[in-house]
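For this depiction, one protein chain was excluded, whereas all remaining protein chains were kept in their positions.
Each chain gets a letter, A, B and C, in the order it is written, and its residues are counted from 1.
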Amino acid sequence: VNAPTVAFLGPEGTFTSEAAERAAPDHARRPLPTIEQVVDAVRGGAVELGVVPIENSIEGSVNLTLDVLAFGEPGCFLRREIVLPISMNLLGREGASLAGVKVVRSHPQALAQCRAWLTEHLPEATLEAATSTAEAARQAGESSGSVAALATARVAARYGLVVLAGDVHDHPGNTTRFAVLGRSVHARTGADKTSLVVFFGDDRPGLLLRTLEEFALRGINLTKIESRPTKQALGQYCIFIDCAGHVTEARVGEALRGVHRHVAELRVLGSYPRADALHVPPSTADSDEAYALAGRWYARLLDAVDGQPSG
Amino acid sequence: VNAPTVAFLGPEGTFTSEAAERAAPDHARRPLPTIEQVVDAVRGGAVELGVVPIENSIEGSVNLTLDVLAFGEPGCFLRREIVLPISMNLLGREGASLAGVKVVRSHPQALAQCRAWLTEHLPEATLEAATSTAEAARQAGESSGSVAALATARVAARYGLVVLAGDVHDHPGNTTRFAVLGRSVHARTGADKTSLVVFFGDDRPGLLLRTLEEFALRGINLTKIESRPTKQALGQYCIFIDCAGHVTEARVGEALRGVHRHVAELRVLGSYPRADALHVPPSTADSDEAYALAGRWYARLLDAVDGQPSG
Amino acid sequence: VNAPTVAFLGPEGTFTSEAAERAAPDHARRPLPTIEQVVDAVRGGAVELGVVPIENSIEGSVNLTLDVLAFGEPGCFLRREIVLPISMNLLGREGASLAGVKVVRSHPQALAQCRAWLTEHLPEATLEAATSTAEAARQAGESSGSVAALATARVAARYGLVVLAGDVHDHPGNTTRFAVLGRSVHARTGADKTSLVVFFGDDRPGLLLRTLEEFALRGINLTKIESRPTKQALGQYCIFIDCAGHVTEARVGEALRGVHRHVAELRVLGSYPRADALHVPPSTADSDEAYALAGRWYARLLDAVDGQPSG
Partner (left out) sequence: VNAPTVAFLGPEGTFTSEAAERAAPDHARRPLPTIEQVVDAVRGGAVELGVVPIENSIEGSVNLTLDVLAFGEPGCFLRREIVLPISMNLLGREGASLAGVKVVRSHPQALAQCRAWLTEHLPEATLEAATSTAEAARQAGESSGSVAALATARVAARYGLVVLAGDVHDHPGNTTRFAVLGRSVHARTGADKTSLVVFFGDDRPGLLLRTLEEFALRGINLTKIESRPTKQALGQYCIFIDCAGHVTEARVGEALRGVHRHVAELRVLGSYPRADALHVPPSTADSDEAYALAGRWYARLLDAVDGQPSG
C-alpha cells in the first residue's frame, strides 16, 4: 500500500514546502515545478493533497493559482488555508561576513520586502533577481562568498549556508496564505470560509453589485473580492469572492443559488476551516433554524391555496 | 340546500353593493352594516364570499378594511379585486329641477369629488354630510324636492328619485377598488397579485428597506406600500404591501420566507388575479425554471461535501 | 391691529379644536367646515396658522389632508405636529342614566373604537352614525334623554351634557396626530422631522426602492411611508414619506436633491419639531461636519486637475 502523498509547488526549501509540511506532516512529499501540475496531480488522483500559494506569496503567482482553479477542469477543491509568517533571512557561505557581501540575490518580491534593511546595511550591494528564494539560495551555495541570498532560514543547511542576518524583512507582520487542495469539500466545522468565482456572461455592471447584495442581505461577510478579466475576451470579467460560512449553511446555500440564477457560471472553489478559527455565528434571522421555521410557515401557507396538494 | 351567499358592506344601492353583484351575480345577497361583520361572516363560514371597499372608496374606510384583515383572526383571504369606475350623479325627487335644489347631501368624500361641478352649477346650495351615498339618497327620497343627493344612478329607483344631472364628478378617471373575500387563497392564474402585511416588532427602521429589497432583488414589483401604526403602541409600525406574482411562484416564496425570518410577524392577505389581467412574466433568472435549475446545481455541490448523505 | 388667528377644521368641541388650542392658545380662533378651506386660509394669508388632523383621526380624513397639501397650490407648510391622546366618553343629558340609553351616536370610527365597551355595557343600544363627534353631541343635546353621544369630555358643557361614562375606548394607547400649518418652514431645532411627497411620472417600480435608498444610505430613518394613487390616472403613484431630520441638514439636503433628480416632482411639505422631541444625532459620517470635510477634500482634488480654475 502506498502512503498518502502531498504534492506542492517546489522546490523543497521554499515557504510553500514549509506549508506542505504543516498541512500533511505524515504524507509522502512530491515537489512539482508548476502550480498547474500540482492541481492536475490532485484532480487526477495521483496524490491525495496539494499545496500552492494563494495570496501575497513571494514565490508564486496568486493569479496563476486562482486561474488554474477557476478556468481548469472542475474536481479540485480548496480544503484548508495555511497562513505562514514570512521571515526573511540573509544567507551566505559559512565564514562569510556581512561586510563582504557584494551581491544579494532573491525573488524580486523578496528583494522588495527587504528594501529598507538592504539600503541601511548593504547600500553598496548589487541586487539580482532569481526565480525563487530557494533557487537564489542554491546559487549562493555555488558562488564565491560574496553572493548572499534572501530566503527562509530552513533552506540554509540544504545548500551549505548560514544565516548572516535574520528577520531582515521591513514589515514585521507579513504573512503568506497557502491553499491545501483535495478532491472533496471539507465538512462544516462552525468556523468556515467559502471561496467562489463568478463569471458574468456579458459586461453587465449591475450584476457585480447584485452578487454582493445576495451575500449582504443574508448577513454573510465577504473577506475578499477581486474582479479579473477572463481569458476569453477583453471586457469580460469574473470575480473571486471569499465569504464567511460553509456551503451547507442554509443562508450560504440560498445566496449561492441566487447568484447562480443570474450569472453565466458560478464555481465554488471550496468551503474550509478559517485559518483564524474565528467562529462568528449568524444572527438569529440568518440561522439554519430561522430558515427551517420560515420553510414550515410557507408550507402551511401553500396548504391554504386552492388546488395545492397538501404538504 | 342553501344557495351560496355573498355578504357585503351595505346598504343596497352603494358602489360596494354594485361590486358584490359583479363578484357573485348568482349568489344570495346579504348586506351587513360594518366591514368587521362582513369579515366575520366569511371567516366563520356563514357566507361563502364577502365584498368590502379597500382603496379610495367614498363609502367606506380603506383603513378599517385593512385593519380588520391585518389585526383580526386569520382565515380570511383576499380572493379577487374589483375596480369600479366611480360615476357621481345628482339625484332628486321626480319633477324637481336643478334650479330648485337648495341642499346637496352625500358622504363627505363624494361632496369633495364633485366640488368644482357644484361650485359652477349650484353655487348657492348648502352642502350636508351623510354617512353613505345611499343614505343620502334615502334622505332625499323622504325630503321635499329641494334636497338632492350625490349617489350612484342605480340607487335612484329604490328611493323614488331621478337623475337631475349625470357624471358630475370632477375627475373623470376615478375608480374604487373592492376586495372579494373567501376562506382560501385563489389558485395561480399567471396574472396575479399578492397582498401582505408585515409587523416590525421594534421600531427598526432598517427592516423597512430590507423588506423591500427582498422583493426588488427578485424582480418583484410593488404596486402599493403603506406603513401604518399598529394599535398596540405609538411608534410600532406595520406595512401593507401589494406585489406582483402569486405565493406559489418560487421567487415570491423565497422573498416571503426572507421577510419572515426577520420580522415579528408576516401575514399574507391573499394572492389573486390582477384587476387589469396584466401578465408580466418574470425574467429568465427569476422564473420557476431558474429556481429549479439552481436547486439541482446546489444539490450536486452538496454531494461533493465530506460526510454529506448523497442526494 | 388684528390679533393673529388660527383656523381649524371645525366645529368647536372636536379633538381638532382641542389641538388648535394647544397649538395657538393666544390666537383668535376660526373654525372652518373643510380641510381645504383651512389650507386655503393659511396659504392666502387670511390666517397665520391652521390646524387639521393628519393621522389616525376619528373626525377627519387623513387622506384628504395629505391630498390637499400634496396636490394643491404650494405655499403651505407643516410647521408642527401635535399628538393628542384620544379619550372617548359617553355623554348624555343631565339626569340621564346609563341604563336609559337606547341610542348611541357618533362618528363611525369612534363607534368602532368603543365596540367592546358598548357590547359589554349597552348590548341593546342602537348605534347610529354622525358626521363628527361634536355633531353627535349636539344632536344628543337636542334629543330626549335616551340618546347618548361618544365624544370628548370638553364638548359636554357646550351642549348641556354630562359624562355618563368616561374613557370608554377599547385601546388605551390611542392617539391622533394633528398638523399645524403655516406659510414658511420651521427653523431647525435638532429634534426635527421632514414630510415630503414624491410623484413618479411613469409607473416605474424601481424608483420607489431607489427613493428609499437615498435616505437609507445617509442614515436617515423613515417614520412613515405611504404610496397613494394620484388623481390623474390609474397606476400613477405618489409616496408620502416622513423622515428624521431637517431640510437644512447636509445629509437631508443631499438625499432630497438625489430624489429630485430622478422623479417627476418632489414636494417638501415641511420640516418641524418632532412631537416626541427625540433628538437622534446623525452618525459621525453623516454629520454636517463630515459633509464639510468631504467638500474640502474634494476641492483640493479638483485643484490637481489640469486646467481647473484653482478654488
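Here are some notes:
Everything that follows uses one rule, which is that a residue touches a chain if its C-beta (ideal position, glycine included) is under 8 Å from a C-beta of that chain, and two chains touch if they have at least 3 such contacts.
In this text the structure is predicted, and so the values were computed from the model without any measurement.
Although it is not drawn, the missing chain touches A, C when the whole complex is taken into account. From the options A:103, A:191, A:225 or A:302, the residue with contact to the chain not on display is A:225. Across the interface with the omitted chain, chain C contributes residues 77, 184-188, 210, 213-214, 217, 247-248, 253-254, 256-258, 260-262, 266, 268, 271, 285-286, 290-291, 293-295, 297-298, 301-302, 304-308. For chain A, the residues touching the absent chain in the complete assembly are 34, 36, 55-56, 61-64, 83, 108-109, 112, 115, 129-131, 171, 173-175, 205-206, 208-209, 212-213, 216, 221-227, 229, 231-235, 237, 239, 276.
Everything below uses one rule, namely that only the chains that are shown with their structure count from here on.
Chain contact topology: the protein chains form an open path, each linked only to its neighbours in the line. Of all chains, the one whose Cα centroid sits at the greatest distance from that of chain B is A.
Taking each chain's centre as the average of its CA atoms, chain A and chain B sit 57 Å apart. Taking each chain's centre as the mean of its C-alpha atoms, chain B lies 24 Å from chain C. The distance from the centre of chain A to the centre of chain C, with each centre set as the mean of the Cα atoms, comes to 59 Å.
In chain C, there is no position where the chain touches two or more neighbouring chains simultaneously.
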